[in-house]
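Note that one protein chain is taken out, while the other chains of the complex remain in position.
== subunit A ==
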Amino acid sequence: MSILTVQLGQCGNQIGFEVFDALFSDSYCSPGLCSKKENEAYQASCKERFFSEEGNGDLVARAVLVDMEPKVINQTLLKASQAGRWKYSQHACFCQKQGSGNNWAYGYSVHGPRHEESIMNLIQKEVEKCDSLSGFSIIMSMAGGTGSGLGTFITQKLQDQFPKSLKMNQVVWPYGTGEVVVQNYNSILTLSHLYRSSDALLVHDNDAIHKICEKRMNIRQISFSDINQVLAHQLGSMFQPTYSAEGSFHYRRSPLGDLMEILVPHPEFKMLGVRSIPQMSESSLAYSTFTWAGLLKHLRQMLISNAKMEEGINWHVRPPVSGLPTLGKTPCNKELHFNTSIANLVILRGKDVQSADLGGFKDPALYTSWLAPADAFNAWKTQRAFNKYEKSATLVSNSQFLVKPLDLIVGKAWNMFASKAYIHQYTKFGIEEEDFLDSFSLLEQVISSYCNL
């Protein structure tokens, strides 16, 4: 089954390009370290998911590119055609001449309705190119205007027009300081609306990825392209094919469906985070060897201590001693130490993958009480190595990962809202104070639910 990617705004389009490039180079340019037959099956599965093939054999990304100004899309198309390895469909782009001006309301209330028909037609055409559609991956930032405002609008329309297809939003969380002044407003409006119309929100935190570039990849002068490549690596390691069952050598057919079934057991909880290890520069990689036990020990501690990367993990955090009553846990103070999960998925790729022991992730103490660990934890595997890593592990987690950042954003937006600053820019386009209040109350509810796991 195929996944259709919708790239929105500058951020969405830049990341979208890197994601397809990462998927392509993993499938076709990396050694894979497995049998030829297995590699071919992997490539075919990747192709079915993310690329269509033209008559002459060229691979075309299953993507729709949307932006409200032309520069970024032009640049993205140019980059893809210059690389010449895969391309975007010529007829899958939609751009206008004037951006959304960092205003969520402008993207949502003006650009959305005005261009609904054209954009939905483009999406419909791309959907028809898929033999069967698993769902949509919608890449957008939440700080700006086009990705956040128009992205939210389009997600709602996808929900109306394709109610049976799954929608996962790739939400790019802005730097804590200094991208857009009104980023907290745009973020709460985006998150609250997506919570109603999307099936899952996979969050990518710029601050965290920036740190990975700095500490793990050893990049001195970090560019957006570096950041987007790390993000694309994480998404690729999550979305590339894996075996459908333990001991099977067939690849999973419905990646999005299986993912949601495992990770989103309750509609109140749909904020996901992703962690990948190892991540390092090519020069360090040459001198490193990995064992499954070592990788999984780190990954597990990253999960329970809520570490965003393999550096600076707090090894003192331990799961609460089992056997004690789980009731009466300390209510949400903002210093969460132990990170409680609802559901986790670990994806392992590489040599001797069957030998990896995942027992550490099955401990009931890691999970909320209302879900059995057997349901809360899943592992997907493939012998085929990902990218340049002989062994690699990725964790997709529905847990308290995002409580703190969400709480911060809501708090900052609330402070600004109390002074009424910038509100006039939103009411100008029909987003009123009540709409803000609705968003605040929905997100406070989400925070509270996650806190009380």
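What to note about this one:
Throughout what follows, contacts are C-beta pairs under 8 Å (C-beta built on N, C-alpha and C of every residue); 3 or more make two chains touch, one makes a residue touch a chain; residues count from 1.
Everything below uses one rule, namely that contacts and distances are computed from a predicted model.
Taking the options "Tubulin epsilon chain isoform X1", "Aladin", "Queuine tRNA-ribosyltransferase accessory subunit 2" or "NADH-ubiquinone oxidoreductase chain 4L" in turn, only "Tubulin epsilon chain isoform X1" matches the UniProt protein name of the chain that is not displayed. Considering the full assembly, A:Glu444 is the residue among A:Glu38, A:Glu116, A:Asp363 or A:Glu444 that touches the omitted chain.
Per the touch definition above, the residue from A:Ser89, A:Asn102 or A:Ser198 contacting the chain not shown is A:Asn102. Of A:Ile227, A:Leu296 or A:Ala379, it is A:Ile227 that touches the chain left out of the display. What subunit A contributes to its contact with the hidden chain is residues 10, 14, 69-72, 74-75, 77-78, 81, 95, 97-99, 101-103, 145, 175-182, 210, 213-214, 219-225, 227, 410-412, 414-416, 418-422, 424-425, 440-441, 444-445, 447-448, 452.
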